[in-house]
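A single protein chain has been removed from this complex, and every other one stays in its place.
A, B and C label the chains in the order they appear, each numbered from 1.
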Amino acid sequence: MDKGKKKHILSPHRLKLHEIIFEADTPFGKLFDVVLLISIIASVGVVMLESVASIKAEYGNILFIAEWSFTILFSLEYLLRLYSIGHPTLYARSFYGIVDLVSILPTFLSLVFPGSQYFITIRLLRMLRVFRVLKFVQYLGEANQLAEAMKASRKKILVFLLAVLIIVVIVGSLMYVIEGEENGFKNIPQSIYWAIVTLTTVGYGDISPQTPIGQILASMIMIVGYGIIAVPTGIVTAEFTKSKNEKISTQACPSCASEGHDHDAKHCKHCGEEL
Amino acid sequence: MDKGKKKHILSPHRLKLHEIIFEADTPFGKLFDVVLLISIIASVGVVMLESVASIKAEYGNILFIAEWSFTILFSLEYLLRLYSIGHPTLYARSFYGIVDLVSILPTFLSLVFPGSQYFITIRLLRMLRVFRVLKFVQYLGEANQLAEAMKASRKKILVFLLAVLIIVVIVGSLMYVIEGEENGFKNIPQSIYWAIVTLTTVGYGDISPQTPIGQILASMIMIVGYGIIAVPTGIVTAEFTKSKNEKISTQACPSCASEGHDHDAKHCKHCGEEL
Amino acid sequence: MDKGKKKHILSPHRLKLHEIIFEADTPFGKLFDVVLLISIIASVGVVMLESVASIKAEYGNILFIAEWSFTILFSLEYLLRLYSIGHPTLYARSFYGIVDLVSILPTFLSLVFPGSQYFITIRLLRMLRVFRVLKFVQYLGEANQLAEAMKASRKKILVFLLAVLIIVVIVGSLMYVIEGEENGFKNIPQSIYWAIVTLTTVGYGDISPQTPIGQILASMIMIVGYGIIAVPTGIVTAEFTKSKNEKISTQACPSCASEGHDHDAKHCKHCGEEL
Partner (left out) sequence: MDKGKKKHILSPHRLKLHEIIFEADTPFGKLFDVVLLISIIASVGVVMLESVASIKAEYGNILFIAEWSFTILFSLEYLLRLYSIGHPTLYARSFYGIVDLVSILPTFLSLVFPGSQYFITIRLLRMLRVFRVLKFVQYLGEANQLAEAMKASRKKILVFLLAVLIIVVIVGSLMYVIEGEENGFKNIPQSIYWAIVTLTTVGYGDISPQTPIGQILASMIMIVGYGIIAVPTGIVTAEFTKSKNEKISTQACPSCASEGHDHDAKHCKHCGEEL
């Protein structure tokens, strides 16, 4: 963020507001963020409790008021965020800006479409801010490392998912032909659902093969599912191990400033200069 | 493919056809492949929808026509492929040639054996062409790396599978004796099916031990199954880690003959000599 | 433990008692510990058997007497431990001190709250002493290595768990809206329970989606759950591999200062100098 630029745009009290709402360095800023996090958890808790019939029967009114209070609070907060930032459109289009907006919409939508208030659990995504608030910079680093290991193995995982998809569609269709409607395999999409339930070793048992041939095919897909979990695990682990090793290289070349040299390197691998 | 040879064999318009059907470099060739891929997905979708009773009742005729249209299209395409290639028998015997043929047979077979049309989901295997069409050369590389890691650990995985097989047969037989028919273990093959369901941690629950001794034996096989998943995972991971490391070291220094340089290295990291 | 200090505080027969109860080097000390371990297992076994209705009906009296005998024995042992140690409050506040106390409370509590005697299975935690008794020092080392690998990957695992938590709450709420009470998703907390059952690939099948959209969402969370198990596995494995490597390199050569020698090395592998 270019603070120098913002100072020219924002008036002093908007600047003060910006500090409280967007940053966590000042006492008020930190207090604001902590209150916000507690409110988010509380508001999600309210919606959860509202879905329990026995609790709603008894405390329905209180929960209704609480839900609307939180939503109005979050709406005010959203407006203040828009007001106190230099480029409101930039914020509104950012990840957090969209999450903040989506977090307040369900309650308003529930006036038109009853039941949509349950979508406000999406508010939990706002909790990702917890990292910034609690100054868990090292945690952010860990999260980044996780994300990067994921990103680096993205292509391999896509190839793997495509293979899994083709397997479940073909096996699902075969099972539909073998077992048929009388054994719970009502149609191909549902048989594919069964194949996914089986391949991922979840195994609800709401649908299960009854014929000997079906059970043999099911056994085969189970063993495949049991075995190929090794593939994503192997991919991610190799990525983690690699990133671990790469972390060891820290020295920069004094001549060409390139990095990433091995520990035992005596000369820069790019320009040949002694390290 | 030896293009020079083909030019001698094929007449100009067959050559043109070859370019469109078999290659993806020209605009028409690419268009053909994209249309083909969409048709494959659409035709599989049609068969899936046909299996849903409620949809078939209403749109049965349209789906029937659509299925036959796709099959006739794919049949024409298969004939054109045979016509436009230099060595038709070579293509017909290749992996893609067989898949292409098998993809159109089920619809024709369904005239004689109703229900066999559902096997056309095998058409999805044709989607493996997606890699060539979309020029995902790097994805192919990833797929190859996956395949090679699999291949390298082939023997270990076979030994592992043999061990798993012996375990499930012995445990299945024991459970048949312990639990017996009255608890759902109707015969040894079905008890082996149960053992596979349990060892792979799928656990449908359609058959589950009822006697204390059966539950103790089941607990043991569960813990074994939970633990030995570490084996294929360990094998594949070690293979991935290895292939990662191998990608780094190839070149030897011309001056000091040291090895283990990075791919981007221009100078030996030990003596500084240019590589 | 500063034994020199204790000698000043404890009288000779308390010192003798200390040796028997707290240490396992003397024959009596070892005998005491072995008897203690057997008693712990036996007392837990008694409580287990007591919970089986048919066994309680027949041997209820014997089990009742056995349970109280063990509890009185452990109570005496606890008092003797307090008596024979130099700093009773230090012991009472230590991990083992608390476990020892908590292990005898449930039986006494069962006089006031029937059923609380089943909590005495917490006594099993006392079995962690087994390592010291049986001089499995190397096992302790292994346990420490496990614990350290866990500790080192603590932050990554916390980030991972937070992500899992956010996923199950959001998916649980969505499923409640999609499936509703009539399909077993009675309220949001229970839907979250279902999401956890599914994501962890346990899959009881007591609640399972019935609508097509619900089954599609369930399929997605299954594949996510099946895939992301790679993350904790990757983290822990990378940690293990790392700690393995670290165990090798410690000593530097006194002549050429090269590092990375094996533990059993007596000569520098680079210059041949004695280490």
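Here, contacts are C-beta pairs under 8 Å (C-beta built on N, C-alpha and C of every residue); 3 or more make two chains touch, one makes a residue touch a chain.
Owing to the predicted nature of the structure, the values given are computational and were not obtained by experimental measurement.
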- With the full complex in mind, choose from C:71, C:84, C:190 or C:215 the residue touching the hidden chain. C:190
- Item | Hidden partner interface residues of chain B, rising order | 155-156, 158-160, 162, 166, 169-170, 172-174, 176-177, 181, 186-189, 192, 198, 201-205, 208, 212, 215-216, 218-219, 222-223, 225-227, 229-231, 233-235, 237-238, 241-242
- Query: So which bits of chain A touch the chain we can't see?
  - Reply: 201-205, 233, 237, 241
- Given the full complex, what residues of chain C touch the hidden partner chain? 44, 47-48, 51-53, 115-116, 118-119, 121-122, 124-125, 127-128, 138-139, 142-143, 145-146, 149, 157, 161, 164, 189-190, 192-193, 196-197, 199-206, 225, 229, 232-233, 235-237, 239-241, 244, 260-262, 264-274
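Note that in this section only the chains that are shown with their structure count from here on.
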- Max Cα-centre separation from chain C goes to chain B
- Query: Do the two copies chain B and chain C share over half of their interface residue numbers, or under half; same or different?
  - Reply: same
- Report, in whole Å, the distance between the mean C-alpha point of chain A and the mean C-alpha point of chain C. 30
- Message: Report the inter-centroid distance (CA atoms only) between chain A and chain B in whole Å.
- Response: 29
- Query: Which residues does chain A have that touch at least 2 chains other than itself?
  - Reply: 189, 192, 201-205, 225, 229, 233, 235, 237, 241
